[in-house]
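Every protein chain except one is present and positioned as in the full complex.
The block that comes next holds subunit A.
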Amino acid sequence: MSYGDDENGGFAVAGSFPKGFGYGPDDTETEQPADSPEDKPRILLMGLRRSGKSSIQKVVFHKVSPNETLFLESTNKIVKDDISNSSFVQFQVWDIPGQIDFFDPTFDSDMIFGGCGALIFVIDAQDDYIEALARLQMAVTRAYKINPNIKFEVFIHKVDGLSDDNKIETQRDIHQRSTDDLAEAGMETVHLSFHLTSIYDHSIFEAFSKVVQKLIPQLPTLENLLNILISNSGIEKAFLFDVMSKIYIATDSSPVDMQCYELCCDMIDVVMDMSSIYGARDDGAFDGNSSSIIKLNTNNVLYMREVNRHLALVCILREDSFDRQGLIDYNFMCFKKAIQQVFDVRKQVASTNNSDGRAAMATSHNLLHHNGSVEGAAS
């Protein structure tokens, strides 16, 4: 499987050639050479060949229909995707071909894994995963040695073909084996997160959301803001979405119901499609002032408000809570302002996450005060 046992001379590693070359037609090509690693953490997609890495990348970031992924060619080189839609969501996704062992001395593994924020290891749940687990263990141990700050995520992929019982059983088995393997290698301290994923439903977006959230330092602040917002506005569940990828970068602290998430994703799709068909501009009329309300026959309301061009707040609330839409709108304005302040702080002191957090907390108190007074006036 691996090659290069007898190769000694190093050569330029995949990531080291001039940026101008681009990475094929579907690359965003917005890489800036001056990007520092902490500005754009990398998410590596690894796994055996045919485990579905490229499909994940295509479906999540390029809106490729899951059926079309069957016709993808095998990936022969590292494919990089640059996700820099908003100030929060900025990262690169590197799709690493499963045929090539990038821990080989031929490659500059320090360069690949050094600036890496998260390593997603994709395991094909429908295949025999014994070999994949061996690779997982190897990848984790070596990558950990190079960069101990990497977050390790295991996607148990293609679970759409498994029955529910089977899913649970497979996850349990993979969890058991991989942690045993790591313990054997003396890496008990390394924490692996497991996600059951499939590109045919929203599980891949949810799993990716959780991965991305770990790379956002402002996550606690954002969650706190959302908590304040829903408690003061009678909202049941709120997600802050990255619109392009349908990854949610934050949600309130109540547990995420998969169906709610799917509903919200679908709503984004609907709104996006509508705006691109009927929008005045060519690139879709989706901007900071867009909003949308969908009333469901289950007495629930889906309410979507834009925070900026790339971020949207999607909430689910009871129809009767929606009576006071003005209040919700006002609270949303406060929330939007607070998020803007978090952005500004980030811009001012991009290097220190500490001060980031403090400033954001201050704004959230501000918000609370406003909400309180408004709530009081309304009731």
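Going forward, contacts are C-beta pairs under 8 Å (C-beta built on N, C-alpha and C of every residue); 3 or more make two chains touch, one makes a residue touch a chain; residues count from 1.
Just so it is clear, contacts and distances are computed from a predicted model.
K.L.:
Unshown chain, UniProt name, "DNA replication complex GINS protein PSF1", "DNA sliding clamp PCNA", "Bromodomain associated domain-containing protein" or "Folliculin"?
P.N.:
Record says "Folliculin".
K.L.:
Can you work out which residue in A:Asn67, A:Thr189 or A:Asn289 touches the chain that's missing from view?
P.N.:
Once the missing chain is taken into account, the touching residue is A:Asn67.
K.L.:
Check the options A:Gln90, A:Thr106, A:Asn147 or A:Gln325 and report the residue that touches the missing chain.
P.N.:
Counting the whole complex, the residue in contact with the absent chain is A:Thr106.
K.L.:
Across the whole complex, list the residues on subunit A that are touched by the chain not included here.
P.N.:
Here the touching residues of subunit A are 1, 3-4, 6-9, 11-14, 17, 21-24, 49-50, 66-67, 70-74, 76-78, 97, 99-100, 106, 126, 160-161, 200.
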